[in-house]
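Every protein chain but one is kept in place in this view of the complex.
Let's turn to subunit A:
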Amino acid sequence: MPGSWRSARLVARRPENATARTLLLEAPSWPGHLPGQHVDVRLTAEDGYQAVRSYSLAAPADGGRIELGIEPALGGEVSPYLADTLPVGADVEVTGPLGGWFVWHPERRGPVLLMAGGAGIVPVIAMVRARREAGSTAPFHLLYSVRDPDRVWYQDELAAPDASLRVDTLYSRNAPPHTPRLPGRVRASDLPPPPPPPTSPPSGTAPAAPSDAAPGTVPSSGPPSSFPSREGKEADLGTQCYVCGPTGFVEHVGNLLVTAGYPPELIRTERFG
């Protein structure tokens, strides 16, 4: 019984910028989800042909109300239809929530570093919103890499002051006037310094890489590190990093973080395309 599909009605569509759209869907008896999870959306043509794609959930559910962020892919089969053609009031089918790894648990108190590239902001804003909704005081720092000022999603929301949410927008091609940082891809100097490694790791944590290993190098002998340690108490101590965006962005930022000394087991990644 592959998946279980439920009907979902488009109740509102909102432009986020020239191309990106927020879609609000009403999916009766939606079970809820964690920030970072996604849904599969299924479309059916008149002749019965079906197409399915995955889209990130952009906010905690409000009853059966779910919010998706759609960046139409040039020449895409599904995303341009969802972004601009599907009529408000019409139905699609959805299944989910999906994805149990690239998620933030609102009860986690430790600091979080979010790194989003382009449309990779969608599952990341879901974490920011879930934190706000839960009244969490976990320190959040968002680094948002975007090509041009007119490509920014959630502009007003991200500009609103919030004492324990720091947002740095990093323009990769064109920055607004008087932006001190030169446009360009994310650099090591854009990253906050990693927290110092604990001097004696609590029992149950992954063994630290030998200090003489080159950054990002995996020792060729010895036990495998307990990669992606499941949500445990020990993970509460370190800065949890979430990296989402196109593959090139995720590869680049993942390497920068590891080189800077962020523990690989605390870096979770999700890629678009």
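Everything that follows uses one rule, which is that a residue touches a chain if its C-beta (ideal position, glycine included) is under 8 Å from a C-beta of that chain, and two chains touch if they have at least 3 such contacts; residues count from 1.
Please note the rule applied: contacts and distances are computed from a predicted model.
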Which of "Phenylacetate-CoA oxygenase subunit PaaC", "Molybdopterin-binding protein", "Raffinose/stachyose/melibiose transport system permease protein" or "Acyl-CoA dehydrogenase" matches, in UniProt, the chain that is not displayed: "Molybdopterin-binding protein"
Residue of A:26, A:91, A:168 or A:190 touching the missing chain in the full complex: A:91
Residue in contact with the excluded chain [from A:168, A:190 or A:251]: A:251
Residue numbers in subunit A that touch the chain omitted from display: 1-4, 7, 40, 42-46, 48-54, 77, 81, 85-87, 90-93, 98-102, 206, 214, 216-218, 220, 224-228, 230, 243, 247, 250-251, 254-255, 257-258, 264-265, 267-269, 271, 273
